[in-house]
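Notes follow the structure.
Here the complex is missing a single protein chain, while all its other protein chains stay put.
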Amino acid sequence: MLIALFNILIFPGFIFLTLFGWIAEYIDRKLCARLQNRMGPPWFQPFADFVKLVSKEEIIPEEANPTMFKLMPVLALTATVTAFFYIPLWGKSALFAFNGDLIVVLYLLTIPTLTYFLGGWYSTSLYSKIGAVRSLTQLFAYEVPLLLSILAPALLANTWSLSEMAAFYGTHHWYWLFNLLGFAISIIALLGKLEKVPFDIPEAETEIVAGTFTEYSGRLLGLFRLSIDIEAIVGSALLAAVFMPFGLGLPPVVGFALFILKVLFIICLLSILRTVFARLRIDQMMTFCWKYVSPFAFLQLLINLVLKGIIVK
Amino acid sequence: MTEENIKDALIKKFSLPEGKVRIQRKRRMSAEVDRLKFKDVFEYAITELKFVILCTITGLDEGSNLSFIYHLSTEDGIVLNLKISVPKENPAIKTIIGYFPAADIYEREVMDLLGAKVEGLPPGNRYPLMDEWPKDAYPLRKDWKQNKTKEQEAKNA
Partner (left out) sequence: MHKVIIPVGPQHPALKEPENFMITLSGEKILKFSARLGYNHRGIEKACEERTYIQDVYLTERICGICSHSHSTCFVQAVEEIAALEVPKRALYIRTLVAELERVHSHLLWLGVAGHEVGFDTLLMYTWRDREVVMDILAMLTGNRVNYGINTIGGVRRDITPEQSKEVAKATNTLEERTKYYIQIATKETTLIKRLSGVGVLSHDDAIRLGAVGPTARASSVDRDVRRDDPYAAYGELKFKVITDNHNDVYGRTLVRMGELMESYSMIRQLLKNMPEGPIAVKAPRKIPAGEAVSRYEAPRGEDVHYVKSNGSEKPERVKVRAPTLANIQTVAKMLEDRQLADLPIVIAAIDPCFSCTDRLTVIKEAGVRKNKVMSWEDLHDYSIGWYRERGIDFAGLNKKLTRMLK
């Protein structure tokens, strides 16, 4: 019981995720800044931002529904942290595992987007509402390719459990190479999920101020920011677990270092991508996701089905 | 078409007095016309003399009259300053948005700043003064002083 509590609250739970989230945010911001010929923030900036936000006044719009308005950041944070427990990190099994946890993780990772929508909708500001509608519209564009591309490796492993997938790829060493197309697709989808350029449409600053978060301030905004940081870690960890299942079962310290490296690799990839593109329009994103990304996700699915028929018996 | 040609054409067509059409320098001309003749001269300048660009409209306060200068230009850079005067008591001019839709904002400007009455201009946002600006205060008139409107002066007197 005590160990479970320690796992949930401290390691590899909430505290670890928070710290890692800040480090990842710092690396993302610093790398982006260096790529843009800027100095970038000092290493403690994400932490300082959080402290500043938490110590600031919280303003809730008069017209907003206070319960929903306050509940949403907490819900977003809880969902992302929960999802993390089902992802195998360096061992061959996650903290908690059951058959079907892959689906649960994907659904838990959808909840933050839903909270952005509800939070924006209930803050009743015009900009928030447009941002809210946009984030929901965007959800339909990237969620399908993400689901399909993660489904494909699971199909190959013949399981719905992330831990069993890890075990499968642990014994079939080079099979993860078949899933590279899916990896590329899920990176694109993750950009959309994390609302980063070129898919930062729901919070497009020059159009709708801060979108969903326009009316949020103080602690609530701090929580939202934190949940976005953690979502980036959890999303990257999921991708690392599904698409880079190598080196699992190494001794704890080495395995842990490898896990960190994998996640940071994905974080850096996302950071580079967000530096080199301009923001798309929502209609352009829909066309892009449905016309190009989804068919490729299907292709990956097809490849894995064929492979399963031929090699894996 | 040279400046001389334009001058001759204007004088001949509308029998304007000699001094009213002047060539100030190369590519700069000015003409003063009666406000009743304005519409014809204006139309003639645009269609026949090819003054197809409207630079802007300037309003002037000349004592008992308000004058309006329409700065027109040809594609070759010849500028014609077409000037009309109207009495200050009834500073009514006709709108030219039929010829230049872009003139809308210039006309609103002279309305706000000099109190011109532009006939035929559809209602719209005022420019450039704020909505709460008093009705009879026209900052570019010479008798306007900051912080003193007619209302206030009447009160003081």
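The chains carry the letters A and B, assigned in the order they are written, with residues numbered from 1 in each.
Operating definition for what follows: a residue touches a chain if its C-beta (ideal position, glycine included) is under 8 Å from a C-beta of that chain, and two chains touch if they have at least 3 such contacts.
None of these values were measured; they are calculated from a predicted model.
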**OP:** Just list which of the chains on display the missing one touches.
**Re:** A, B
Subject >> Of B:Ile11, B:Val52 or B:Val86, the one touching the omitted chain in the full complex >> reply: B:Val52
Original post:
Among A:Leu35, A:Ile60 or A:Leu155, which residue is in contact with the omitted chain in the full complex?
Top reply: A:Leu35
Original post:
Touching the missing chain, which residues of chain B?
Top reply: 24-25, 27-28, 30, 52-56, 58-61, 69, 71, 73, 75-77, 79, 81, 100-106, 113, 125-130, 132-134, 137, 139-140, 146-149, 152
Subject >> chain A residues touching the omitted chain (full complex) >> reply: 35-38, 63, 124-127, 129-130, 134, 197-198, 200-201, 204-209, 275-284
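Here, only the chains that are shown with their structure count from here on.
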Original post:
Using mean CA coordinates as chain centres, what's the chain A-chain B distance in Å?
Top reply: 63
